[in-house]
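Below you will find the structure I want to go over with you.
Only a single protein chain was left out; the remaining protein chains are all shown in position.
Let's turn to chain A:
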Amino acid sequence: MLAKRIIPCLSVANGRVQNGVQFRDMVDAGDPVECAERYEIQGADELVLLDITATTEGRKTFTDMVLKSSDKVFMPLTVGGGITSVEDMTALMKAGADKISINTAALANPSLITEGAKKFGNQGIVVCLDVKYNPFDKVWYAYGHGQVGESGQRRNALEWAKEAVERGAGELLVTSIDRHGTGIGFDIELYQALAEVVDVPVTAFGGAGNVQHFVDLFTKTNVTGALAGVLLHNKVLTIKDIKKALHEAGIVVRL
């Protein structure tokens, strides 16, 4: 059986890891390559690197950083942020990425998913959904980056998840914006609802504050992985702490 995956997420701007709550208030959290090495030693199963600058100059710094990380760590690397074309994907794959994650560009141009999947295989394309619940409509919506409350692209998250998979996404990375950085636990209902509509691996992000939140996630939903950011960067928990708790709860992890 496959082990459940614990995946550190490094949001990178200007060559530094950034820490933030609900996509705001970013503070410096260290050198990405050093973080990557530290997390590999702790037992990270994969690594997600997100470029949150998305300027031309920032992009070059980011690509160099992906290249340096893949010299030093030997686990699957998912890379994303500001990718709008197959050329962008190719450049990052050449720098050592194993999977490309797309969000805003996929919402604006869903055929990008299919183009990427044709070139790199479905397993190479991860579609990210940044999801916020609307209590009035009683609907989860997926937003493009920085578009919450703005007039940007918005889709019903469950419908969009299904479409993304049909178009070739091999995996979904689903972040709860409502929970991100709050430490009150994952949005279990969101992941249960997703399981009804898609059969590809889903990675959950947003809301973990303690090891029990990870145990709850993996016992109450069928997600295959969980991302962690602030929790790890601020050394509140280590990956070992999380995996130990999961193992004790009878969940299969790579120790």
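What we mean here is this: contacts are C-beta pairs under 8 Å (C-beta built on N, C-alpha and C of every residue); 3 or more make two chains touch, one makes a residue touch a chain; residues count from 1.
To be clear about the criterion, contacts and distances are computed from a predicted model.
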Q. The chain dropped from view, which UniProt name applies: "Spore maturation protein A", "MptD family putative ECF transporter S component", "Imidazole glycerol phosphate synthase subunit HisH" or "Glycine cleavage system H protein"?
A. "Imidazole glycerol phosphate synthase subunit HisH"
**Q.** Contact residue for the chain not shown (choose from A:61, A:123 or A:210)
**A.** A:123
Q | Among A:45, A:130 or A:163, the residue in touch with the chain that has been omitted | A | A:45
Q.
Given that one chain is not shown, which residue among A:170, A:185, A:207 or A:229 touches it?
A. A:170
Q: Go through chain A and note every residue touching the omitted chain.
A: 1-3, 5, 40, 45, 70-72, 74-76, 93-94, 96, 98, 121-123, 170-171, 199-201, 224, 254
